[in-house]
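A single protein chain has been omitted from the complex, and every remaining protein chain is retained in its original position.
Lettered A and B in written order, each chain numbered from 1.
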Amino acid sequence: MLELRLYLAQRISAAIMAPLVLLHLGVMIYAIQGGLSAEEILARTRGSLLWGGVYGLFVLAVALHAAIGLRNIMSEWWSLRGPLLNAFSWIIGFGLLIMGWRAVAAVVGA
Amino acid sequence: MIKPHRRQALYLAFLLHRLSGLGLALFLPLHFYVLGRALDGEAAFDATLGWTEGPLVKIAEFGLVFLLAVHFFGGLRLLALENLRWSDRHKNYAAAAVAIAFFVACGFLLRAF
Partner (left out) sequence: MHDSTSIQVRVWRGDAAGGDFADYEVPQQPSQTVLDVVTWIQRHADATLSYRFACRVGMCGSCAMMVNGVPRWTCRTHVNKVAQDNRLTLEPLRNLPVIKDLACDMTVFFDKWKAAEGHFSGSLTRDRPVAAISPRDRLRRAANAAIECINCAICYAACDVVSWQADYLGPAALNRAWSLQNDIRDTNRAARLQAVSANGGCMHCHSQQGCASYCPNELNPTASIAGLKRQAAGSFLKKKYPEHYA
């Protein structure tokens, strides 16, 4: 049943991300005007539980989604199978999760 | 060169979804690294962000926004295909996803300059 679990995790993480991606696209188009500055970004995010929570969830969903997506590519296009495929999937998922949460902590907590 | 049996619209939609996902996944570590620079202080974060001022970087950002938008709208199409009542119009929906994504990315580019 592993493949069915991965299928569901991929679709559920996608559904969680759907509103978050819309928000992210909106923020990008809003924030890019006049260039990006640390002051502007941090003014929005620093100390905000809402931004921290929303982006923390976004990172969790994207780490899961990207790890499963890359797992499919590694399996189907690069013929990776078995323990090696599992190891790479976990490394990608956890790597993105830790890097992503660190980034969220950086802009919310700093 | 696309093999003959793959010369159909929804293969291209699949390929675009996979390649955009791959591109976004490869970009994420860089994205997280840049935001993580805020841990080293506002000045260090600002210096890293200053690197995004160049026009070539803005063109690249346009590409990234397109990848995100096309993966998003293409993904919505797939969620609908798998979970809603069947429709025979998925070629149209796939084309619409690309068009809307391009429109969104152009909106980003207009505001970036």
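Here, contacts are C-beta pairs under 8 Å (C-beta built on N, C-alpha and C of every residue); 3 or more make two chains touch, one makes a residue touch a chain.
Remember, it's a predicted structure, so these values are computed and weren't measured experimentally.
Participant: Among B:31, B:58, B:90 or B:111, single out the residue that touches the unshown chain.
Facilitator: Looking across B:31, B:58, B:90 or B:111, the contact with the absent chain belongs to B:90.
Participant: List the residues of chain B that touch the chain left out of this view.
Facilitator: 3-6, 8, 10-11, 13-14, 78, 81-83, 86, 88, 90
Participant: Take the complete complex as the reference. Which residues in chain A touch the chain that isn't displayed?
Facilitator: Its contact residues with the unshown chain are 1-8, 11, 75-77.
As a convention for this text, only the chains that are shown with their structure count from here on.
Participant: Suppose each chain is reduced to the average of its Cα coordinates; what separation in Å results between chain A and chain B?
Facilitator: So the centroids are 14 Å from each other.
Participant: Inside the complex, what are the residues of chain B that reach chain A?
Facilitator: Interface residues on chain B, with respect to chain A: 18, 21-22, 24-25, 28-29, 31-33, 35-39, 41-43, 45-46, 49, 52-53, 61, 65, 68-69, 72, 75-76, 79, 82-83, 104, 107-108, 111-112.
Participant: Contact residues on chain A for chain B in the complex?
Facilitator: Of all residues in chain A, those touching chain B are 11, 14-15, 18, 21-22, 24-25, 28-29, 32-33, 35-39, 41-42, 62, 66, 69-70, 73, 92, 95-96, 99-100, 102-107, 110.
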